[in-house]
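Only one protein chain is missing; all other protein chains are in place.
Entry: subunit A
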Amino acid sequence: MAEELRLHFKKAGFFTSIQDFGRFGQQDIGIPISGAMDKESMQMANYLVGNSDDTPVIEITLLGPEIEIEGNGQIAFAGAQFAGKLNKSPLPLFETIEVKTGDTIKLKGTSAGCRIFLAAGGKTTEPAWLGSHSAPSDYVKHTGMVSHFSDGDTLTFHPHKPIEKRIIDEAKRPIYTSCTILRVVTGPDFEQFELEVIQEFFEKTFSISSDSNRMGYRLNETLAQYKAKGEEISSGVIPGTVQITGSGKPIILTADAQTTGGYPRITNVVTEDLDLVGQMKPGDELRFMLVSLEDIN
């Protein structure tokens, strides 16, 4: 029998789910793309255990889980600055960790960033659905897959041959601040906004609402000059789309965003900066900086 590494989630944490690069090509039937909210950190975690970039990982949000290990294997954490314990010692981040039966991992809160990614060397035994292991959002209602872990859930891996320990250089680790500048390009409905609204959009410092999740980040501040022009005809929306709601509050759509929406789309966050969005937490501040498509290519 092949060896197995089991992660028992004694406590699941605030919102812990399986994610990969996402489920593409199903958006025409209303299935969101999903996938890791910070793909760079996801890839780092995979690198640290010798997995390919697109191997499914565990995405941990704000308040971490308590995990008990059964079996032998290698795991690694990369992403936000979570404090935690591996048995009685501080939990090392950004390096390969050898684990064995009986080890316990307790993740607490994060001092910078919002999400950390846990990779285990090998493959999960969980089934994929429509080409992806990413947890379907609540609106997809897939009975066979959970949108996030509950206390007592177990995740099983078939470990591959252990690799030599890897560490990500301190200098190469991501740094998260509580005020981020996000690069955006003009959105499909940019032209229909009044100049004053556009100015306000780029001059204002926004803060992240506590009502934010994997579908979208709501911003607390209102564009005072904005007047909604009645109902729009619904059109496609994608992760990174910044919509302005009827009340003038922007929403940045993220991984689990619905596939269509009716609010005008003022800008789009550039793909590279979406990883930064995934690391912002409620209360963090941001400003938008307009760039051209030529600038980012």
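In this section, a contact is a pair of C-beta atoms (placed from the backbone, for glycine too) under 8 Å apart; a residue touches a chain by one contact, two chains touch by 3 or more; residues count from 1.
Please note the rule applied: contacts and distances are computed from a predicted model.
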item: Listed names "Inhibitor of KinA", "Iron chelate uptake ABC transporter family permease subunit", "NADH-quinone oxidoreductase subunit K" or "Peptidase S24/S26A/S26B/S26C domain-containing protein", matching UniProt entry of the absent chain; value: "Inhibitor of KinA"
item: Touching the absent chain when the full complex is considered, from A:140, A:215 or A:255; value: A:140
item: Option from A:61, A:147 or A:268 whose C-beta touches the chain left out; value: A:268
item: Residue of A:27, A:222 or A:245 touching the missing chain in the full complex; value: A:27
item: Sites on subunit A contacted by the missing partner chain, in the whole complex; value: 24-31, 33, 129-130, 136, 139-144, 185, 187-188, 233-238, 240-241, 258-260, 265, 268-271, 293, 296-297
